[in-house]
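Would you mind keeping the following structure in view while I ask a few things?
Other chains of the complex are left out, but the ones given are in their true place.
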């Protein structure tokens, strides 16, 4: 019985990579279901994502591939599609992104499993638990930040989590979690970055009088709202929109952008390239 | 024979403005062809734009309306649609916006007349003169900025110009021109402001790894790229786009945004509200 | 204490309508909060929507306005904003639109109240009842269509419903309900009408090889998918999308278009103009 794997590679660009990799796949009887590659000609770096059906098991392929990876100086991983990624979602009080993620989780549309929800408020417990998903309330205030985040880190670790989603979690994640889950913490920021970094971006947008608002799905790094961007989109607004209208209109674009970015991440379609991303959408 | 006028009003908001203005119009036999109004509830300010067919002449209407305007503390103007606005376009070397404006001028699609083109380079003379429009080359370099801009100001004044369009004019307009033509100088900036203010925005966008590029049509003020925004739009890009691709893809969104913004301005659809705009599109 | 009303008018166009209506409002101490009007110059028909704060009660205003309405041959209504519209939602098995509507209902974002959900399947009962909204399962099959729809009609009537929303209800509504709720039954069709009328539009779209799919929110009439369009939007697709991908991608645009269209309808922003709509969005 064949298994589907995703082979994700990045390495210095040079002649013969594709031939070598696809030759390896053919020798092992693999059938390429989907292929995407990209050459960054400025950084001279090569990126590749293959979806492959193999008869043999992952360990066998990994062992066979290791010498090729070494020869070309590859960063790589082979992911068995049958192993669904485990996702922890962090929220505050606003429900719109969580509602959408729980719906996708329930219908099987999400290419991963939501294993827990953590919040600094208790408001969204009912909805989460109705979906039979554990909900953890870890209050965060000025005086308890360190112990609170220690508790959050412990919880996240306890769920053996692959991806951490900040679905309008209105707290800045501590550097230790940023570091431990580097490239695996996804945030939805409610502006078209790099415009309106920081707090209350819709109010900033109102003050500047922009005609479009936006949302940005990005990896979290130590620098606030400055991590690699995965996806962005916008929503047209007019002079009739008050800040509250921007907040309301923004909800829809936020959850759309988060959904697209998260799906791509969970399907191993997003590769880091410095502070930029390659997205094989 | 009836004439079409546009009555543009802004004033402190209070009860009875519409009744008083529309009553005045009815008393003078005016027929309202198009009407738009907006209340800024935060600033408590009212904005109105009426297109009206009158039998009587502009002077008669203006005299009749003046007491109402005074009573309500209105900023207002009455514009006879038959008087087409006179537009001077300023360019550097890039043709894409100018090509589009000249085409619209030739077909009558532009709601105004391009009366001259001024450039700090001579490259676009041929195309401009083929359209029978005067072209003026006023070179600007570090050492002659003041006399050069004096010459530009003199030229602009000589054309009795209503609106000045910076159609990718790669120079910063001197404060004296900003001041003299306040609310009548329109720039197309090649980014989604307030992201990427200043020089080489497409290169800034590349470096930040954004997934959308944009353009912003705004009124020019003394503060670089910070004037009131009239219109914005975006173009999706991917990791395959090099800075030059962004430049190329951006051309289309630049000219579209400039065209929309300029049309609305020339049709008196854009009203200033502090550093924001009301656009009755 | 003042109440907010919406005055909705359509009538043959002629000089003096605005003056007369706004004069009436001023005489009754009304304050115009929002105003929109439109002249259809082809059909010579005038449309107007005013949001007005009055001190006096609705009956008093209606009596005062009736003679003006008669003089100008107006179709009109005055709606007290405090009376929230009652909405019945009809669904089949697909949850995405209902999830969104229930969320909006729960947060107060929806400008109306969902008072019941009716379905020809029992699948969405749990979710509906968790929101404390009555759920009615009325099975429809080939042999019982008439009694089933009689039951549906009876239920809808029993809820004293203002607006009936077909949120992916995969049955054709019987003419008697179309007739009784003319202009108050809103459907979301999963194509960019008039392309792909009827069944399985995403499969039709796949076969035709379109590069954009869409959704259309429209009023239901006796003619399938031919009623007045309220709102449409699209989603870009590529050659990599199988029919099931189109179905999945379409969900998001369906619920967005339904949400926009329904909000506008519930806020009295949609006026019928033959088989077209005027949308004061």
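Letters are used for the chains, namely A, B and C, taken in the order the chains are written, and counting of residues starts over at 1 for each.
Operating definition for what follows: a residue touches a chain if its C-beta (ideal position, glycine included) is under 8 Å from a C-beta of that chain, and two chains touch if they have at least 3 such contacts.
In this text, all values refer to a predicted model and were calculated from it rather than measured experimentally.
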{"item": "Full complex, copies of the single sequence (shown: 3)", "value": "4"}
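One rule holds for everything that comes next: only the chains that are shown with their structure count from here on.
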{"item": "Cα-superposition angle relating the copies subunit B and subunit A, to nearest 5°", "value": "180"}
{"item": "Euclidean distance of C-alpha centroids - subunit A vs subunit C, Å", "value": "36"}
{"item": "Interchain centroid distance [CA atoms averaged], subunit A/subunit B, Å", "value": "41"}
{"item": "Subunit B, residues touching no fewer than two other chains", "value": "none"}
{"item": "Interfacial residue positions of subunit C with respect to subunit A in the complex", "value": "95-96, 99, 103, 107, 109, 130, 248, 252, 256, 259"}
{"item": "Subunit B contact footprint on subunit C (complex, rising order)", "value": "15-16, 18-20, 22-23, 25-26, 29-37, 39"}
{"item": "Subunit A residues within the subunit B interface of the complex", "value": "38, 40-42, 192-196, 208-212, 214, 228-234, 238-240, 242, 273, 275-279"}
